[in-house]
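Only a single protein chain was left out; the remaining protein chains are all shown in position.
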Amino acid sequence: MAIKTITGNKAVAHAAKAARVKVIAAYPITPQTTIVETLAEMTEHGELDAKMIRVESEHSALAATLGAAAAGARSFTATSSHGLLLMHEVVWWTSGARIPVVMSVVTRAIGPPWNIHVDHNDIWDQRDSGWIISIAENNQEVFDLTLQAFKISEDPRVYLPMIVGLDGFILSHTVAPVDIPEQEKIDNWLPERRQPYVITPESGIVMGNLATDENYYMMRYSIQAAMVEAKNVIKEIDSEYGEIFGRSYGGLVECFHCDNADYNIVIAGSWSGDAKEAVLKLREEGYDVGVMRVRYFRPWPDEEMRGLLSRSKGVLFIDRSISFGGKGHLMTEALTNLPALANLPAVRGVIAGLGGVDVVAEEFYELTKKFIEEVEEKGRFYDPLYWHIPMVHREKYKPRLPGYELTCYKR
Amino acid sequence: MPIKLRDFPRTHFNMPGNAACPGCPETMGIRYVKMALGDKAVLVIPAGCSSVIQGISPKSGINFPILNIVFAAAAAAASGMKAGFEMLGRDDVQVVVWAGDGGTADIGLQAMSGAAERGDDIIYICADNEAYMNTGIQRSGATPYGAWTTTTWTGKKEHKKNIPFIMIAHDAPYVATATVGYPQDFIEKIRKAASVKGFKYIHLLAPCPVGWRFDPALTPEIAQLAVKTGLWPLFEYHNGSLRISSFSRMYRNKEKRTPLEVYLKLQGRFKHLKEDDVKVLEEYIDRLWAWLDLLEKASHPSDTAKQLVKESK
Partner (left out) sequence: MGYKIEEPQTLFIAPVSKPAPGSVGKTGTWRNEKPVINEEKCVKCLLCWLYCPEDTILRREDDMVYIVYDYCKGCGICAKVCPVDAIEMVPER
């Protein structure tokens, strides 16, 4: 065991190294760049026995990663924002091929205008693609999730590629202590790569030629079946990781005082820490409030979310993304379970922090307190698009968003 | 080494009953790849005719293991596969890209350029039928001047993009042109490519009966005429040295070339061409040969370079 004080991006590189990846193909993009740099350094200096393919685009990065994986090599890539969007075609191709692959996504805003700061629209954009999609809260979890991703993705019950998200700059470029377990312990825990088939002269396998529409349909069904199965695999691997390495996060979601709380925040990514801080303060003041942090966006934590919505008086969703013409992603996903709910809580969907706008613990505190007070006063309500507009713009933009009740909190 | 047909085993080099049109040059070409490389190769195929030719799962009409891949990523996927095989200690596997002219000259050019620049150890074969045939004969960067397509109804106004020259400019260790009209020449070139380390490029002219509008029985003949008219010179560029291949050598002499009209008249896609258009194409041929001449003269490496090449082997 070694504690290293490293950035989230270094944690990713160390996890890939610990998983003994054989092939890495990646194209630099801010804020993912230092992952590529570190892995290049590790391979060139002989610390990691892997081949690094310095591809000319992200589209090629994932294609090369898939090619290596189809040949039987454990392979890895990392990207962000526009890189992920460029790669999107191959994202679908990879999951469709059912070839296990791991990819880090350093979350970042999509332009124009150019913006390199944290935003979840890039990672959630992969929502429908058949990848397992996770997102970490801190650098330690970045390491743990990346390492676990290889085991989850290569589990015969799953055989799907996996994304591990980490927030741009907030995690990718910020140092924090990360416990890296001994390699021997990791080797004992992470089995040799498993995959459903390889494309070799001996296997004679042809991947991806035409299929009948009916067979195509069943292949899609099969991906969904694997997603459902993945829920168990994720929980199983999370708890065995806890037993062996001492860290367990709770599976698809992390429940922070959310078991019995009347009010709950649903949130994902690094700013969950700020939300938790606000919740602790509110709890001290006697408010019954908790946080459900979404760790896995795919497969979506249906059961956990259903339970939370059923037992809460009010749920505050905080999204760092917006599906234009729709709503925030976490809230949209959670509310697909409405018909199955015993009780309906009050719901507010907050859109905040787009393009890296900072939202600090005090703001989470105010947002939550205001929500609780409104519910206590009015009872159940549905307020799906609550724009937490940055302070500098509040007066200017308020009258320009017709159709929605624009309820910004005032400092 | 000359190729003796009798020496080939009596096995299937392609799978009959596939989805190729009658007289398809691509199935011809893929057969020759199998004849050249046997059972030690895997193919990477981007979108195109060859993705359809394979037919319907669970069968495949091409007698190779194949990674089908998205249109723009063939070379990158092949680089990855090769790296995977290398890391697993399997240096014996040839990874071959089999792509059309769309997947090579247009949408796949960037990935191919990247792989060539990196010197990734793969063989890239472009089966060039000079248009997007799979989607129904639309012009591509490799469509020649004057040719009718469904997006150039009065004939293409621009010349064919010269991909082999672009690959020579990448300093690829092996670049060659070939055609299905001369299978032995093509097979020899594939075998040569397989013996060279690094990025190898072979551009195979593949006359398409459907898209070029000719009788499917004429595929080999049209391909041979492309060579005999001087329009498609066969050459090899190996470690910095360019050599005109034997089937093309005599056509350095303009007098010996078959008149271009003979080639054009057999193809419906050129039937609207006027005399002036033919002249434009003839001038193109002259320029092509002038370039080849320059390259041939410029490409004899110095003694130092020769020595370096020798040492690197």
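Read from first to last, the chains carry the letters A and B; within each, the first residue is number 1.
By our rule, contacts are C-beta pairs under 8 Å (C-beta built on N, C-alpha and C of every residue); 3 or more make two chains touch, one makes a residue touch a chain.
Just so it is clear, the structure is predicted and the values come from calculations on it, not from any experiment.
Student: One chain is left out of this view; which of A:S129, A:S172, A:N209 or A:T332 touches it in the full complex?
Tutor: A:N209
Student: Touch as defined at the start, partner being the missing chain; which of A:A225, A:V360 or A:M391 qualifies?
Tutor: Among A:A225, A:V360 or A:M391, only A:A225 touches the chain that is not shown.
Student: Could you pull out which residues of subunit A are in touch with the chain that's been left out?
Tutor: So the residues of subunit A touching the missing chain come out as 22, 72-74, 96-98, 156-157, 159, 191-198, 204-209, 211, 215, 218-219, 221-222, 225-226, 229.
Student: Since one chain isn't shown, list which residues of subunit B touch it in the complete complex.
Tutor: 5-6, 10, 12-25, 27-28, 31, 54-64, 87-89, 183, 209, 215-221
Everything below uses one rule, namely that only the chains that are shown with their structure count from here on.
Student: If you average the CA atoms of subunit A and of subunit B, how many Å lie between those two points?
Tutor: Centre separation, subunit A to subunit B: 44 Å.
Student: Once bound in the complex, which stretches of subunit B touch subunit A?
Tutor: 39-42, 44, 51-52, 54-57, 60, 62, 64-70, 72-73, 75-88, 90, 93, 110-111, 113-114, 117-118, 120
Student: Quick check: in the complex, which residue numbers of subunit A touch subunit B?
Tutor: Residue positions touching the partner: 22-23, 25, 49-51, 53-57, 59-61, 63-73, 75, 89-90, 93, 199-201, 203-212, 215.
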